[in-house]
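Dumping the structure here so I can ask a few things about it.
The other protein chains are all here in position, but one chain of the complex has been omitted.
Right after this comes subunit A.
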């Protein structure tokens, strides 16, 4: 059993729903208790879809458990097929139905429906949402592509002379973070490069489209979390190579262009394509100088976390002080990316661990998920969202890709926005106790009143101090701040104060001091600056 305040992913059957809902002419019959239909709201509310997800739930209740829940499932499958007439029927169980072991796959097969059945085995107590999506997509691609698998040892036939190179775009789903606009941005980029998009899947595809995947020359693996398993199988079975680079950020997009052109066997001038990006110039302009070495902590799914770390370090000039992911399936890639930045990656799905790490590091900016927003609020650190899980505000009406050159512009704006602007930062450092721009007021461009950021009272969050207070291992000593040192510490701008406090204490412990004086504070400052 695990204490979970917030979960980074839903259960695996939600991943399967994301595939079904992304597609046309697919229906999913889910053996699940009453109440599991809450998942419909993810699509109708958070993503604001105009249609109900194509999911029929058995919604059994306690009184059904004494009777024949298997019969209930068969009825649901029969009526769902009759009503919706899908070209493919997915069947599976939610976590509670997994416990009662009715075998939806076997039951559905016994119904003899005139439609392919995709039975899903998604272990709800071991695996999670993205795995569920990846597994569902992979099983579907396998089922519908089986007639086109190359015999062992046979190479893929060369592209017909004069034919345009073509690719599939794999991975975008319903409820994916900015998938809608990423697909548009990348499709346009590929078109401009002279590459045709054969099928985008699962988003917008139907089972017939899935059966056509083998036709493309190669695959663009846009979201490894959901497409890796299918892409790997297609490389093996159809001889289609797939892309490795993720087109997030200015440089990421350039690398992606180079890679797809190589896979398509075409020449292209990467520089020419790069001219449209304002993000690069914005980062180079002097207004951005104050962003240099701002300490940033990054957490999210592996794809977005790795990409964000690269953008933060190499395009924004931030200092990445922490990098982690909840995507265990891609832990190795994140470890490599962290090592390149001289860090050890955090691989965890435990919100409390992430919270503890951020508390310890005291970054000036957090790039994370909706869950890191909770931590950021508690620690009063600016925060921007780079990855699922996200909520309704991150399914915006406006065009907001993360990928491609336009995506790089979106990243620049949204990451810089929560930070205090340069001039204000300077003046706060110079003059304290201003009646309006006082210490601890929120950045004024965020439109908050100048109320203090720190609530000094206890109230509901009275337990919070315990965690925010650093817990350095001092053996049996206690470390005390002298009053004037504490006062001096409070003159340091709040966004670096947490770090200064920790550094000073660390220094004091190393020096074997029992109390921190004004001098200790400045000794520590000099020590860490050197």
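In the analysis below, a contact is a pair of C-beta atoms (placed from the backbone, for glycine too) under 8 Å apart; a residue touches a chain by one contact, two chains touch by 3 or more; residues count from 1.
One rule holds for everything that comes next: contacts and distances are computed from a predicted model.
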Per UniProt record, name of the chain withheld from view ["Light-independent protochlorophyllide reductase subunit N", "Phenylacetate-CoA oxygenase subunit PaaI", "2-oxoisovalerate dehydrogenase subunit alpha" or "Cytochrome D ubiquinol oxidase subunit II"]: "Light-independent protochlorophyllide reductase subunit N"
Residue among A:1, A:157, A:286 or A:397 that touches the chain left out of view: A:1
Among A:370, A:387, A:504 or A:520, the residue in touch with the chain that has been omitted: A:370
Absent-chain contact - pick from A:19, A:42, A:320 or A:508: A:42
Contact set of subunit A toward the excluded chain (per top definition): 1-7, 9-11, 13-14, 33-38, 40-42, 44-46, 48-52, 56-62, 64-65, 76, 79, 83, 94-96, 99-100, 124-126, 128, 352, 370-371, 373-374, 377-378, 389, 391-393, 458, 460-464, 466-467
